[in-house]
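Shown here: the complex without one of its protein chains, the others still in place.
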Amino acid sequence: MVEPLLELRHLKKNFGALVVTDDVSLAVEPGELHAIIGPNGAGKTTLIHQISGFLSSASGEVLLGGQDITRLSMHERVRRGLARSFQITSILPGFSALENVALAVQARSGSSFRFFGDASRERGLNELAMDCLEQVGLGDRAFATAGFLSHGEKRQLELAIALATRPRLLLLDEPLAGTGHDDSQRVVETLRALKSRITIVLIEHDMDAVFSLADRVSVLVYGRVIATDTPVAIRANAEVRTAYLGEEV
Amino acid sequence: MTPTLLFVQSLNGLQFGLILFLIAAGLTLVFGVMDFINLAHGVQYMVGAYLMAAFSAWTGNFGWALLLALPSALAVGLLLEALVFRHLYDRDHLDQVLATFGVILFLNQGVKFVWGAAPLNVPAPEWLSGSVELADGLLYPVYRLAIIVAGLAVAALLYVLVNHTRVGMLVRAGASNAPMVSALGVNIRRLFMIVFGFGAMLAGFAGAMVAPILSVEPGMGDNILILAFVVIVIGGIGSIRGAFLAALMVGLVDTVGRSFAPNLLRLFLDPATASQTGRAVAPMLIYIFMAAILFFRPAGLFPAKR
Partner (left out) sequence: MTELAQTRSAPALPFGRRFELVPVILFAVFAAGPILASASGAEGYVLSLLTRVMILGLAAMSLDLILGYGALVSFGHAAFLGIGAYAVGILASHGSEDALVQIPVALAASAGFGLVTGAISLRTKGVYFIMITLAFGQMLFFLATSLAAYGGDDGMTLPERSRVAGTALIESDVAFYWASFFCLLVTYALARAVVASRFGRVLRGTRENSVRMEAIGFQPFRYQLAAYVLSGMMAGLAGCLLANQTEFVSPAYMTWQRSGELIFMVVLGGLGTLHGAIIGAAAFLLLEEFLPEILHTLGFMLQEDMRARLVENWKMIFGPLLILIVLFARGGIMGLWRRGHHG
């Protein structure tokens, strides 16, 4: 078996008495698109927070490419190739879409302790940023102020920002939430194009998207992984059906 | 460094700390419940002292003067709330800092306008003047003891109000989660007014109490305001208990530090250097103390918010 790109070992998290992540162990293989599904409040976002370093874990380990990153802060994990999007859109509202992405490019190319030279005119940064925007279908909105983009466009922008850090592993927290049909089609197509190049952990409620994109699916209920399998097997799994799918499908 | 002197200085520190607490209590509540940073809280203290001076000159009686000064201080506070502060609650801290800074300029000049720039004196009441002998040969002014007693009494009263009344419960809830309180259908504006008025009155009370031992002059609230901020930041914003403990600590560290820093340093340095360094370090002690506490506990000793 290949070494997993991301491995979670007995991860735990509690908010006071509420146990939100309950002994989660999971292996994401290189190149796969691994979907995590589960009802609202199951602890999916919290798990992403723990993997990305936004929240610390009570116990357990997070390994990226075999290296223990449990104690690293968020920005250190990003530098090791881990990028994420947020369920609640998180962008720089006063910057143009292009500059939002260009900053992410800047973060991984050269020092940012440069005090001279107009950063917004650095061709190298802007070209790569434009590339990422085009990949998510936002090329024509590059110069719009990010705060004034539509909700769907902001979701696409988040994806472009994450891509610009050139991640080995991309964590996406409900990238389709709140987007209209067209935007959502576009994001699905973008993900389909990406999945051959980047390992992706996808949290999503849209089951059509999940089952058409995912290589494997893990089901999280009350902070526990109750099953990890291929989409087809997950659909057929009786426990999953009663715990989760039964109420939605 | 005699034990007697240490004892007297500790009492002075306690008295100073309690005055600080009276000012800090209102400040921390206003801050905790309304997320409102009020630089003008120090001038409320000054206004209390001036009102005390005015009424005491008019009535010639300490008790009557105090009785008149308190509601007047309350009225001044409520007036400011209605005219200025109310419009700042939903502004950011920067705007609040600036607008209340404007209030300070106005009131500092305002008292000069009304009472002149010269310091005023307020006589202590007959029955509280003089000194008592606490121990053999240890005399202590009665009036300072009275301040200690009054301060402790107000602290106790505050404890009961905050922990055992409905308004107190709302205040505590507001300090840890203000949106929740207004979601529960509480008239948050009225709660704000009550907290604000009460805080203003406490600061005014502190000013009135110190009027007989300090000179009443324009700007007297400015430095004490900074100390009150130090207190609430050390104690944890929104926490009355934190403010109480921090006020006593600051009062003691400052008072005792000032008289003993040179002596302590003499243990390590030659006398001349020690006394010079001591005098330099003493006034900085509480700020060093605060920086140290925030270094280890960035949200103070008893953070009220999660």
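The first chain written gets the first letter, and so on, giving A and B; residue counts start at 1 in each chain.
In this text, a contact is a pair of C-beta atoms (placed from the backbone, for glycine too) under 8 Å apart; a residue touches a chain by one contact, two chains touch by 3 or more.
Quantities reported herein were computed from a predicted structural model and do not represent experimental measurements.
Student: Omitted chain: which shown chains does it touch?
Tutor: For the complete complex, the undisplayed chain touches A, B.
Student: Which one, A:Leu103, A:Ala142, A:Leu169 or A:Ala243, makes contact with the chain that was left out?
Tutor: Considering all chains, including the one not shown, the answer is A:Leu103.
Student: Among B:Tyr143, B:Phe229, B:Phe244 or B:Phe302, exactly one should touch the missing chain; which is it?
Tutor: Reading the full complex, the residue touching the unseen chain is B:Phe229.
Student: So which bits of chain A touch the chain we can't see?
Tutor: Interface with the chain not displayed, on the chain A side: 52, 54, 73-75, 78-79, 83-84, 86, 90-96, 99, 103-104, 106-108, 110-122, 145, 147-148, 161, 164-165.
Student: Using the touch rule from the top, list residues of chain B that touch the missing partner.
Tutor: Per the touch rule, chain B residues meeting the hidden chain are 31, 37, 39, 84, 87-88, 91, 93-95, 97-99, 101-110, 112-113, 222, 226, 229-230, 233, 237, 276, 279-280, 282-284, 287-288, 290-291, 294-295, 298-300.
Just so it is clear, only the chains that are shown with their structure count from here on.
Student: How many angstrom lie between the centres of chain A and chain B, each centre taken as the mean Cα position?
Tutor: That pair's centroid distance is 50 Å.
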